[in-house]
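Note that this is a trimmed complex: some chains were dropped, and none of the rest were shifted.
A and B label the chains in the order they appear, each numbered from 1.
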Amino acid sequence: MLSGYGRYFEKGFVRHKETHEHLAVYGQKPEVMVISCCDSRVTPEGIFHAGPGELFVLRNVANLVPPYEETEGQHGTSAALEYAVTALKVQHVVVMGHAKCGGVQAFRENANAPALKGDFIGRWIKLLEPAAIAMACMPVDRIDDPQLAMEYAGVRQSLKNLHTFSFVEDAVTKGELSLHGAWFDIGSGELRVMDPHTEKFETAVSGTPTE
Amino acid sequence: MLSGYGRYFEKGFVRHKETHEHLAVYGQKPEVMVISCCDSRVTPEGIFHAGPGELFVLRNVANLVPPYEETEGQHGTSAALEYAVTALKVQHVVVMGHAKCGGVQAFRENANAPALKGDFIGRWIKLLEPAAIAMACMPVDRIDDPQLAMEYAGVRQSLKNLHTFSFVEDAVTKGELSLHGAWFDIGSGELRVMDPHTEKFETAVSGTPTE
């Protein structure tokens, strides 16, 4: 890893040297928050070709936003969201799902199991339950691949949950904040964006990569 | 953002096309989990020059690991940690702090305030309280810059908290997992690594960037 850092320091950092110095002095002012998965195959900055200071990135398992909760305890995702919207005043929040999501897969495999394995991961992906229920009750589109359908449903549910935070809802109502759904295919590199009206996911860039 | 994606798809993705296809079929098998901040100026994949499939990345405000807790509720960070260590069996967990951390700054500014603003961010950064107490009680090194001292203390505390998870402790004891502390200077691009024995942070690569 340190040799990787060496390469970065000699090449990558130099490219953004002045930006880094400026950001260190004046602080970050990103316009976009991306909520993405921890998955090692999904790097928001890479996918959006973003330089330092451009994306405020929250990454958790299965890119989930819990609903607003008044319970005690440390709500890491809600804290990051609150900071991004109220302190940094980002203009966009993008929830980005992805193919082959291990969190979604674990949820699907354990849906009928008596108890979910592990203390935390089982409880965390229970956040997908309303997504599964919504999908079962009001299928937006019939997709043959149940894993993909659930990945989409997870993004839709997280977008729905975003609206349960009053500071998000206020900013959206005032036109200061937009919410977006997206999905990344780790195998083909394809990015799909959710249409806010139909809630369907459409390919963002149709061309094939030039090799 | 979509034009950025276009550039990525035409250049970045092509470079890793086979890797992506392989990863999509065989799944991710990252050896390293990085716990980093949401800050737009800190991109683990960039700093470590890591390609797809290499880093399992959790990002939350102020790169915090809470201690093991048996309380109800969705513990997003603990869930990601559990997934990385027990399911993906990563060999390294790196907690990476950084300069000018807004979460640490908010904690410091609010330490004496009657009440912390916001529902979530205030509670979340309270995870830094044991870090502050540990620093006050057993100062590892006297640093004139209190913001930097607190950033270091936060990384040390998160490493300490990692040990409260039995699955982490077990893997460390068996020699299957190593824990690391690091700190990134967003202004100069310098990476500092924590010595596990002295708990001091030392510059990892001393050379200046070749311009």
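Going forward, a residue touches a chain if its C-beta (ideal position, glycine included) is under 8 Å from a C-beta of that chain, and two chains touch if they have at least 3 such contacts.
Given the structure is predicted, the values throughout are model-derived calculations rather than measurements.
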| item | value |
| --- | --- |
| Full complex stoichiometry in copies [only 2 chains shown in place] | 4 |
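Definition applied: only the chains that are shown with their structure count from here on.
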| item | value |
| --- | --- |
| Averaged-CA centre spacing for the pair subunit B and subunit A, given as whole angstrom | 18 |
| Parts of subunit A lying in touch with subunit B, wherever the complex brings them together | 1-2, 4-10, 12-14, 17, 20-21, 23-25, 27-28, 30, 32-33, 38-41, 43, 45-50, 52-61, 64, 66, 69-84, 86-87, 92, 94, 99-100, 102-103, 106, 118-121, 123-127, 185-189, 191, 193, 204-205, 207, 209-211 |
